[in-house]
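Structure below; questions to follow.
Note that one protein chain is taken out, while the other chains of the complex remain in position.
Order of writing sets the labels: A and B. Residues in every chain begin at 1.
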Amino acid sequence: MSDNSTLSELDRPNSYIGRSVPRPNIRRLLEGRGTYTDDIVLPRMAHVAFHRSPHAHAMIKSINSEAAAQVPGVIRIVTGRELAEVMTPWVGVLSHLAGMKSAPQHAIAVNQVCWQGEAVAAVVAENRAVAEDGVELIEVEYDELPVVADMETALDEGTHVIHPELGDNLIFQRELDVGDVDAAFAEADEVVEETYRFGRHTGVTTEPRIIIADYEPAEDNLTVYLSSQAPHMMKNLYAKHLDMEEDKVRVICKDVGGSFGIKVHTYADEMATVALSKLLKRPVKFLADRLESFVTDIHARDHRVKIRLGIKKDGTITGMEFDDLTGVGPYSMYPRTSGIEANQVVVLTGGPYTFKNYRAKATVVALNLNLMCQYRAVGHPIACAIAEGIVDDAARAIGMDPAEVRRKNLIPDDAYPYIANSGLTYEKLSHHQCLDKLLEMMDYDGLRQEQAELREKGVYRGIGLASMIEVTNPSPMFYGAGGAFISAQDGVTVRMDHNGGVTASTSITEQGQGADAITAQIVASSVGVDIEKVRVVSGDTEVTPYGGGTWASRATGIGGEAALRAGKQLRQNIKVIAGAMLQAEPDTLDVQGGTVVDIDTGKERLALSEVGRVVYFRGDTLPKDLQPELVVSRHYVPKEFPFTFTNGIQAFHVEVDTDTGFVKLLKCWVVEDCGTVINPQLVDGQIRGGVIQGVGGAMLEHCIYDDNGQLQNANMADYMVPMAVEMPDIEIAHCSSPTKDSELGAKGAGEAGTCGAPGAVMNAINDALSPLSAKVNNMPFTPEKVLKALGKV
Amino acid sequence: MKAPSFDYVKVQSLPELLGVLVERGDDAKIIAGGQSLVPTLNMRLSAPEILIDINGLEELKGIAVADGYLRIGALTRHYELGRSDEVAAHAPLLAQALPHIAHEAIRSRGTFGGSIANADPAAELPACLLALRGRLVIAGQNGERTVDVADFFHGLYETAIEPEEVLVAAEIPVLGGGERAAFDELVMRHGDYAIVGLAAMAKADGEILSDVRLSFFSVEGKPVLAAAAADAVNGKPLNEEVLQAAQAALENDLDPLSDLYNTAATKLHLARVLTGRVLSKLASGGA
Partner (left out) sequence: MSTLYPVTVTVNGSPVTRHVEARLSLSDFLRQELELTGTHVGCEQGVCGACTVRLDGRITRSCLVFAVQADGGEIETVEGLSDNGEIDDLQTAFHERNALQCGYCTPGMLITANELLKKNPSASRAEIREELSGNYCRCTGYHAIVDAVETTGRQRQGGAK
């Protein structure tokens, strides 16, 4: 599958790497025998529900909980002021995002509520229904404050400042100016410009956020069961804000029902739950039900971007500039901040192309709306859509085919390493290879011909392309350098037991994407055992090595490399022991299929169970100077590059009903280069799952707020995500440019689908509409927006 | 998101139900299929003191044809409606509408009468009933009364059913000679409530339509018959000019309410598009 000369470790006999092995350990999910956090019941477990502010911005005058306290089964009612004595507030800033500011946020609002849905009081009760009975009876008097709900006016003189002590509503600003953009535009034959809008949307994990906090006062231990992507990060934060020793905190993630970046943040209500457990000295459970999840799960992508691009008649792009404005929440989310998304737009936009004149500005303002933060593909969908949208505009302006314009401007495949306008280095990408493969796979020319024929009949089909780059495998430069205890490294411990079985505990976490499966594949391959002999443990801070978890498309690239290194070393250790037992040189041996063999002939010499039996039960028979070690830990952190970039390209084929404005997605194609592919089926699953979330933002998903900061569609019926009927088949192909920073060579693949889909869908719609001189630029593209573009309403 | 506390009684006969209704009056809610009611309870948008379960009432079940009417018991489940030969033969409009109603698991339990009595302006069946010129059989302390569908829907979730009454059945004139049905709706996602929907009936003589009934839903607070549009079509061979006249006339028929995603103007436009499609379907033989 890949370049053999560099991947010998991956091409061992019976290697599982590169094979679509069905995920081990998921039959239980198919039989309803998983353990999601909601399935856990602890002795004396209480349930909390929150009274939440109906106002987007107000001062709390008084809270009357007398009636609520009388409800049979209500255990305790706690306000923000009381909870603040147990838990300290936090501020979501990173020091390497210069100038970023935010106000301290409490687990429960103390004086001021800043968005509709912010918790004002907690009702702890014997069960959830009773807790909700109590919530209904809490009376809160508010003094309403002006609501800052419009990002365009948030920084205007006269606009209310949400946190007066900060001076204004500006959270973060980033500018980048490379080359000479003015000269580039002067040199261009055409300068095209457009304003794009992206609707705020959210992740809608099928399993809502959920936490069970179990504080045990006798030993001052806190165990938290959490549906999360980053247990070690949360362990640190619980200890920090509860003023506990971090060693006393354990975070356990059982099966996680979808995360997508939603479950990697510090949610106030979850922090409150942990504090309540400490306060009440008993387990407390909180589940953000579907009404709560829409007003509290982080939102993302609320951006307005004005962009210009210069192009010559021969298709050469001369330069680009844009101004991005995004309105986040009243607080920057902790600890990853609400500034990364805009920063990514600055760093990534136009990244696949060779033009050298680039001016970007991003402004992040505070609003009295729910908090925004990193959701799958953070910033990429915006960066990709604005660049790909304006490139298509430019292609139309000079009358060139969009595929040709891309061919002309994409970074050549032999130009690597390549330093991007952002100053970051692309180690090795394959834009042209991917483009060629895509055009062939989709029969681009055939579709263009069909399109022309159908137009004659009044059928409007469109083809949209979106080239992309994606940030994966982030180094400590992403968060650690900014002062956050978010680990960029991961570790894996492998252990061989007496029967030859291998247990691998890893600090990456399973969200359904298959982290456990790829760990098993890599460990089985590198140790030399059948995959059935490998058990993987993840998601428990007490028993796994310290590490980052799952986010930023990092688990396979980083945790996978740690698994490879640990497995290799275990194999080496086994060979040394077997060598002693067989009186052979270790280097003449190998481990294959659970057996020690002669490396040259493959002749079976010793079963691993025999090695295990001797090591664990008859160590006396081994040489005295040999200390057998059948437990090995290895870690890995990317060192060579701050980020490992991947690339790919997507295409959508759509049909627009010009009478109704409805858009039918007919087909999607993706070519992706994520380096070494460990399990093609899992990568395809990630890409397809990513695509649907990108399609959601492009076509349907939108957190609709009114001027008073009231979310209008905070339920699953009114907030629409794509369902099976709305999605087309998605065909996928791969190119492979492994990173040389690791032996595994794997880059990330979890977010690419989400990155490219919105731009590709938009371009396809606009391609369909182009003969009608209509264009859409405001996601999601509802029928009404298409009709408006067509001038029909 | 748990329902507030309530009492529960499963009534075994119509008289028992009417008795409980008199006794508990405004504090009670009737539950049939519950597919609309339970979400409102779970979200605490409704807090009855007692839930009266009518699923055991045999008097409200069954589909039968008698005296030129198709009688559909209020407790008929959507899926039963969908597989009924009588419905397919005598009220094909309902059969056409049915696959558009939510999803299989909802149709397992949701009831015909519940949909009518709930009078959700976005629901398919009330509009069908209006196009079909049905009548509603309502039981109360003083026995049964019959209300013409034209007088039944009063507004948003409001009907002619009094607090101490219950819907027993709907009666629909069986399909007449030359009568055709056509149904269409525009939905953001399959199975969702429509942005605009149209249930239509007409008599057809070749390409000439008469007695046209265009019943729109998801447009106003209750299903609405587009009389002016129908007039523009009645008795004329359906051609482009007639279609356009009907579409233009909708301005006088409809006063659309905007929703979260669509302005009134969009709804009117989409109603016109649907009118064109549905009339063409009727003229070409219905479905």
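In this section, a residue touches a chain if its C-beta (ideal position, glycine included) is under 8 Å from a C-beta of that chain, and two chains touch if they have at least 3 such contacts.
None of the values given here were measured: they were computed from a predicted structure.
Asker: Which visible chains touch the chain that is not shown?
Answerer: The chain that is not shown is in contact with A, B.
Asker: Sort through B:V87, B:A102 or B:A199 and give me the one touching the missing partner chain.
Answerer: B:A102
Asker: From the listed residues A:G92, A:G134 or A:P208, report the one that touches the chain absent from this view.
Answerer: For the chain that is not drawn, the touching residue is A:P208.
Asker: Among A:R23, A:R200 or A:K361, exactly one should touch the missing chain; which is it?
Answerer: In the full complex, the listed residue that touches the missing chain is A:R23.
Asker: For review purposes, identify every residue of subunit B that touches the missing chain, sorted by number.
Answerer: Missing-chain contacts on subunit B: residues 1-8, 10, 31, 34-35, 38-39, 41-43, 51, 53, 55, 79, 102-106, 108-109, 189-191.
Asker: Tell me, which residues in subunit A touch the chain that this view leaves out?
Answerer: Touching the missing chain: residues 20, 22-23, 26-27, 29-36, 38-39, 72, 129, 203-208, 255-260, 289-290, 511-514, 681-682, 684-685, 688-693, 715-717, 721, 723-725, 727, 729-730, 753.
In this section, only the chains that are shown with their structure count from here on.
Asker: What part of subunit A is in contact with subunit B in the complex they form?
Answerer: 128-129, 132-133, 136, 289-292, 659-662, 700, 704, 712-713, 715, 717-718, 720, 722-723, 725-726, 782-784, 787, 792-793
Asker: Of all residues in subunit B, which touch subunit A in the complex?
Answerer: 1-5, 39, 43-44, 186, 188-192, 195, 260-263, 265-266, 269-270, 273
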